[in-house]
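Once you've had a glance at the structure underneath, I'll fire off some questions.
With one protein chain removed, the remaining protein chains of the complex are shown where they sit.
Entry: subunit A
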Amino acid sequence: MTTTPTSTPAAPEREAGGGARLLGSLLRLREVPVTLALIVLVVVTYLANPLFLGAQGVKDLLLNATIVIILAVGQALVIITRNVDLSVGSILGLVAFSTGTLFATFPGIPIIVVFLAGMALGALLGAVNGLLVTVAKVPALVITLGTLYIYRGLNNAWAGGKQYFAGDRPDAFGSLSVDTVLGFPLITLIAIVVVVVVAVYMVGTRPGRDLYAIGSDPAAAELFGIPVSRRVFLAFLTNGVLAGLAGVLYASRFNSVGATTGSGLELDVVAAAVVGGVAIFGGSGSVVGAAIGAVLLTTITSALTALRVDKFWQQAIVGALILAAIIIDRIAGLRTAKKLRVSEARDV
């Protein structure tokens, strides 16, 4: 809504000053509440435990967020079109295991080839989702719930009890998630590039804008001449590529990849997108918001541990955040609707 530039037709309202108006429009940005929450969280935790923002602490925070950021960006694309992809955890698992397999089967394989192969596999799995959703015209929730189990089943059948460990992979690959540039781990830089590229695409290109139109009203978008199926397919494909990238990075960061790698991750990812202001009904939100949501959720985990809070509370707090995000969204939606009604009434 607020990210849609056309949604605020210059309504000449008599407000106090320009400063207040600026503040008002800032507060209406969906990214603002989640960013504020993140800042408060980090500051409070830092005051209670200075180690939280030590060199190693910051590095851990960024590394923890990296994989969820990439997944949340892809998920935001899909949710904006009024769909959802629940199979990302399974895609990540399959790609992570195939990454381990590639390194074990072809010692000396260039790392870039492994990245490309992982993303290609992700693209394939994402394309299957996209095809089923657009061609079969079946709700994405059901389709991707099915592929969640199919992909996980494939992973179980393929991997069995086999696991690949960090020791099986070249040191250069593992050090991608150890080495830092200006305090940023290399894989986090990859995630930031992903966020920037996708954000620019969503704001600045026609197909990117189309995704919002589709999510706001699929039928109207179709009437308007937007190639709905093609755009939705593209969103799923991109999400698959990003889940594939996340799978390769997972193998770089963690010790073992096997049959259960990434299970349950999909809900964290959807939660990150929703908390970051991506409306679950589609049509609004931004990938930057989703990325910040991902940082917030992973930071909460670390913060609560650093503050020695019982693990149980962590889940309760995440739940409360999701509810808060939805309520804020609803209030913002009602206010916008009211404002539009008022301005339309004036025009008559």
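Some points to look at:
Convention: a contact is a pair of C-beta atoms (placed from the backbone, for glycine too) under 8 Å apart; a residue touches a chain by one contact, two chains touch by 3 or more; residues count from 1.
Note that contacts and distances are computed from a predicted model.
You can't see one chain of this complex, but its UniProt record names it "Rhamnose ABC transporter substrate-binding protein", from the set "Putative integral membrane protein", "Rhamnose ABC transporter substrate-binding protein", "LLM class flavin-dependent oxidoreductase" or "FtsX-like permease family protein". Screening A:I109, A:L124, A:V178 or A:L340 against the full complex identifies A:V178 as the residue touching the chain left out. In the complete complex, the residue from A:A159, A:I190, A:A213 or A:L321 that touches the missing chain is A:A159. Of the options A:A259, A:V288 or A:L321, the residue whose C-beta touches the omitted chain is A:A259. Interface residues of subunit A facing the missing partner chain: 49, 51-52, 55-57, 59-60, 64, 82-84, 136-143, 145-150, 152-153, 156-157, 159-161, 163, 165-167, 174, 177-178, 218-219, 222, 228, 253-256, 258-261, 263, 280-282, 301-302, 305-308, 311.
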